[in-house]
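A single protein chain has been omitted from the complex, and every remaining protein chain is retained in its original position.
Moving on to subunit A:
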Amino acid sequence: MEPDVSIETSSMIRVAVIPVGPVPPNHLRDYSAMLLRHCTISLSTISSFYTEHQKSPFSNQPWDSGSLRFKFMLGGSPSSPWEDFQSNRKILAVIGLCHCPSSPDLDAVVDQFAAACKGYPSALVQRCFGFCPGDSQLEDGSKREGNLILFPPSDRQTQEFHMNTMVQDIAASLLMEFEKWVLQAESAGTILKTPLDSQASLSSEEVIKAKKRRLGRAQKTIGDYCLLAGSPVDANAHYSTALELARLTGDYFWYAGALEGSVCALLIDRMGQKDPILEGEVKYRYNDVISYYRKSFIQDNAQRVSPLSFELEATLKLARFLCRRELAKEVVELLTAAADGAKSLIDASDRLILYVEIARLFGTLGYHRKAAFFSRQVAQLYLQQENGLAAISAMQVLAMTTKAYRVQSRASDSKHSLPSEIGPSYADGGKMHHHSVVSLFESQWSTLQMVVLREILMSSVRAGDPLAAWSAAARLLRCYYPLITPAGQNGLATALKNSSERLPSGTRCADPALPFIRLHSFPLQPSQMDIVKRNPAREDWWAGSAPSGPFIYTPFSKGEPNDTSKQELIWIVGEPVQVLVELANPCGFDLMVESIYLSVHSGNFDAFPIRVNLPPNSSKVITLSGIPTSVGHVTIPGCTVHCFGVITEHLFKDVDNLLHGAAQGLVLSDPFRCCGSAKLRNVSVPQISVVPPLPLLVSRIVGGVGAVILYEGEIRDVWISLANAGTVPVEQAHISLSGKNQDAVISVAYETLKSVLPLKPGAEVTLPVTLKAWQLGLVDPDNAAGKSASGSTGRQSKDGISPILLIHYTGPLTNPGEPPENGSSVPPGRRLVVPLHICVLQGLSLVKARLLSMEIPAHIGENLPKPVRLDNGSTEEVTISESKADGLVKIDPFRGSWGLRFLELELSNPTDVVFEISVSVQLENSSDVDNPSVDQDAAELGYPKTRIDRDYSARVLIPLEHFKLPVLDGSFFVKDSQADGTSSGRTLSFSDKTSKAELNASIKNLISRIKLRWQSGRNSSGELNIKDAIQAALQTSVMDILLPDPLTFGFKLSKNGAGHAAKLDSPKESNVQVPSTSKGSVLAHDMTPMEVLVRNNTMEMIKMRFSIRCRDVAGANCVEGDKATVLWAGVLSGVTMEVPPLQEVKHSFSLYFLVPGEYTLVAAAVIDDPNDILRARARSVSSNEPIFCRGPPFHVRVIGTA
């Protein structure tokens, strides 16, 4: 069988092209290329070289349109035993190619050529072309006659022209030889034999048969020569005769041959045009050809020779003729039939050629998988040959199949497919649609791929191509490790090592092996290095340019799409950066990665290689670092890895695709998951831009890096030192607060920072910051719990609860020495985040606050005790000053303390230190200007310090009497007056509301005036927040504290009776034993005039009936009853009285005490027709309930003898 056969092959003149003498390969290629261009020589061009010696047998030769075809056999070919059967198989001409500079002796060349031509007895024309001859050779050559033709050295065009002429000459010579041969063949009988004809002794019958057949065979051969001579019409005529004769003699083989020739003649006649009728004709005739070849199969010599190869060739010829997409079905049938014949072929090389041709035809048809299948069959046949050249051929053939099996090396497809793949995946930020993921893994038939790769590995090892072997082993290991046993994986690793040993060091390969590398993350820059885009138009240039806080997503920035691809990283020239990548070694051997570094193609990044060792089935996250070297953009497509002795580039995209495929169940295994690594969100490579150097502030808290430990409410200063560690001065800086508990920062010395700007590189500044510890509330109960569990562990300051100091700073707008750039590229600023680690410890705590009341009756005297509301603090005898150590509460006995209330604060100290507390009450101006006696100074009442030991509680009493309002006003009972509903206009309700607000304000005012400060140790001090507790304590009785009673009663000894007074005084003076202190005493057995003053504290007239009681020590009424010990004058009970608003009414009476001792006078009244205000004040439930009003008791000490 012969390769590359087609129907037209029958019309081609076979010419052997052989090198004569030593010819350098590149020259040989050059010369043969020049020659090979002249495959078709049209008859019209050779007429000048043609001389008609006799009458041409080719009577119908188309001189104007016909042509001669050459088939140049480079290197020649052995003669075929079937030459007689198909004349086109004969070598009809020999062309020698000689490179004159390497063969100086032309005689030797001629001899060599002559010797070479002896191998081609069928050659009718021999020529030897000598190229690039020297002058002497030219001279020598011009003298000699013969076959040697020297091409004078000249330019290429001339040489080609020269070559054209020479080939035309050969063509004309051949034509003349053909004529000669045909004339000879027609006249003299020629014996034409094929190997099919019995070689054994010819029986007489056989001889007769052969004689009969001879004529037909001669006609067929003449037809062949006619075809070769380019005369299809003549050929057809001869073939027709031959067909007749062959059919008559039953010479099927030759019949088929003649039929084949006639089809060729038909096609040549039609000059290559194809129409359906012609196609049908060709198909019909060729099917005949095939069937006749099959018929000519003779069983008895099948072992030795068989016409099978002609049948297959005819099949392939027809298939090639029909090979079009539309006729795919027929072609497939033909090729399948041809493939079936392979088994019966005796010669292995015939089978090889058959498979090669089938593969080629399938490839032409577009059936790449079929083509690959037969190519692999070819490769297997090559591999069976067990020699190096065959192995190289096998390797090359297999390399052609890789595309169909989808195992192609990246080197082979990088040119076209890679850029198109990069495009979309980069554009949509690594987001892959399911569709495109699937398309990536289309036709991944792992079993076949593994076999093919293994065969490539085997053939390339055998062919001695270490790089191809490495590449195949790498692909096999990387893609199919889950299907390979650990022993097999080890074997592949060994193959990789062995191949790399034979490669020069530093060899690069397009196909990565292990490990699998994926992008893990870009570590967030430490908070000290935050970069903030600068908005040059604004004063606060950092605003709105970066998320304020540690969160990438904030709900407040939802307007802008938070697309990951939009994410942008800014790197700074000269500042090292880090990228985390994850490596996985899913195989069962130790993987030694000699070096791995980020592969950056933009050229402005210095990557630092590191060495990694990956144990079997493990993954590792490693940090790869580098330094940006110049301003611009940086893209990181992957990593460059030096592993198994070869340098490869591992693209992140590939692994991403692989993981996508694994997620879709399209790939066997996820290399990271099988190494136990967690599933990772797909990380897209952000756009990275490199900017010029920026300043870099570094902060340090003076006095230790630990948390500042503060007790609740404590105030303390800390110092923060800022240093510029960059290479550019800080020109602008701004401090702001962020995070929780921002109010804990009382002040920041912003001015200090301002004053040192610009901060030169290396300079340092220290800022004081005043902190106030916040209250530990319910918000962090675990802190309190930790506190109770163990004191030390509770000291850990938690992240997130401390305030954060944000310092935004920038360098100069443009770098010195550089031309100012356009406004769009302002260098960004930076943000320094200084977390103020504050650890708040539980300090003194308020257990509870409650209100205590105390009633001490006043002594009756000549003067009315000052009413409580007029009090200017005399209850405590205003003399109390802060300097006084014993600022105790003193009570004037004549004054009493009716209605005095104390706020009791119970404090506990759960800490392990001692606290000292001091309470102060600030006395502020009362809003009521009517009251002249109110202390106008905003004095502060201080109480002595109280010490509370650890784990002890203490109570502090605060008297609350300074706060009574002077007037009982209806406005305080807004609700009630509203409920009344009668005649309450809008104005009233409005004023009510304001008054209510006033009341609330006064309550707040009251509370805010009480302060509780504490101090612990030398430098801890603060204030306890007791507002809420006081408010809670006061809530129920705030009215009692703030509002006066509607009526106040005051008793005093009457002075208008001067005589009484004198009488009263005289015995007092005479009676020496009467202590002078008993000034307010009353003598027994004496009529004592007294007055009761009734004051109306309301704004309305009050009508009432009141009565006065006098009780003795035992509490018995001593005015009435059988055993009355007190006589009286005046009205004591049922006194009806009307008191105008805010006025006092005096009622006089006299008492005569019979028995000395202690008596108590109490006045009580029943108010007639009480209004709502009074009812509200008295908290009466029903409207007809009588309203009582009782005054404070007064003591009367009666002296004298009984």
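Definition applied: a residue touches a chain if its C-beta (ideal position, glycine included) is under 8 Å from a C-beta of that chain, and two chains touch if they have at least 3 such contacts; residues count from 1.
The rule is short, and it goes like this: contacts and distances are computed from a predicted model.
**Student:** According to UniProt, what is the chain that's been left out of this complex called? Choose from "MMS19 nucleotide excision repair protein", "Trafficking protein particle complex subunit 2", "Ribonuclease P protein subunit p29" or "Eukaryotic translation initiation factor 3 subunit B".
**Tutor:** Answer from the UniProt record of the missing subunit chain: "Trafficking protein particle complex subunit 2".
**Student:** Just one of A:D135, A:E442, A:E751 or A:D1122 touches the chain that is missing; which is it?
**Tutor:** Of all options in A:D135, A:E442, A:E751 or A:D1122, contact with the hidden chain holds for A:E442.
**Student:** Among A:L35, A:L267 or A:A339, exactly one should touch the missing chain; which is it?
**Tutor:** Spelled out, the listed residue whose C-beta touches the missing chain is A:A339.
**Student:** For the chain left off this view, which of A:H99, A:H238, A:R351 or A:R376 is in contact with it?
**Tutor:** A:R376
**Student:** So which of A:L215, A:A411, A:L483 or A:L666 would be touching the chain we can't see?
**Tutor:** From the options A:L215, A:A411, A:L483 or A:L666, the contact with the absent chain belongs to A:L666.
**Student:** In the complete complex, which positions of subunit A touch the hidden chain?
**Tutor:** 328-329, 332, 336, 339-340, 343, 362, 367-370, 372-374, 376, 405, 438-439, 441-448, 451, 664-666
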